[in-house]
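Mind looking over this structure? Questions follow.
With one protein chain withheld, the remaining protein chains of the complex are depicted in position.
Showing subunit A:
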């Protein structure tokens, strides 16, 4: 890896009461890199992402483009360009597709640039344009996930983090969404994708971390996963 990483989680750890949901964990994503974190249900994936955004109190440090942002608030981190698409999507269900998208652009200046961002998102997800005036809660699961990602893109993020975006979606829809992530990455967007099982997420990723019982148990190049007997058995099928 060359240069300063986009994001560095250094010994990030979090607990819910007595439960150590995330043991001290370190992870980096380079500029423009696609990194996937795999782990079974309850491994601590969501906790890690929440801690990275300071939604959950955590110890350890977070650096973004070399700058220590450990003390920065959740909204401050978003302002820096780190956008998390939450597990369960976190949409504003009673608001329209349009309003959800406009809110996504909260951190960027108003006016023309918002229109330009909207066009960009519609180019990636034409379905959202058709559903423009509908409430978010009236969308199908796949459309909701598209909206969640589209809303995140409205902010012109530098790092996009996604918590199990394919959860609960038909395989074909999930594949379509992950394809889009590939496209975004090819355009230079840094991506940190968290999934339980996803052969496709592995095809897109350059590097893979495996999280289990609250700690990282493996870090390897995506190309190595197929030849790794245990991992391929758990995560490819």
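Please note the rule applied: contacts are C-beta pairs under 8 Å (C-beta built on N, C-alpha and C of every residue); 3 or more make two chains touch, one makes a residue touch a chain; residues count from 1.
Just so we're on the same page, contacts and distances are computed from a predicted model.
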Select, from "Electron transfer flavoprotein subunit beta", "Probable septum site-determining protein MinC", "Sarcosine oxidase subunit delta" or "Branched-chain amino acid ABC transporter permease", the UniProt-recorded name of the complex's unshown chain.
"Branched-chain amino acid ABC transporter permease"
Can you work out which residue in A:3, A:17 or A:133 touches the chain that's missing from view?
A:133
Touching the hidden chain in the complete assembly: which of A:42, A:93 or A:126 does that?
A:93
Out of A:78, A:128 or A:159, which residue would touch the omitted chain in the full complex?
A:78
Among A:10, A:102 or A:220, which residue is in contact with the omitted chain in the full complex?
A:102
In the full complex, subunit A touches the hidden chain through residues 53, 55, 73-75, 78-79, 83-84, 86, 90-96, 99, 102-104, 106-107, 110, 133-135, 151, 155
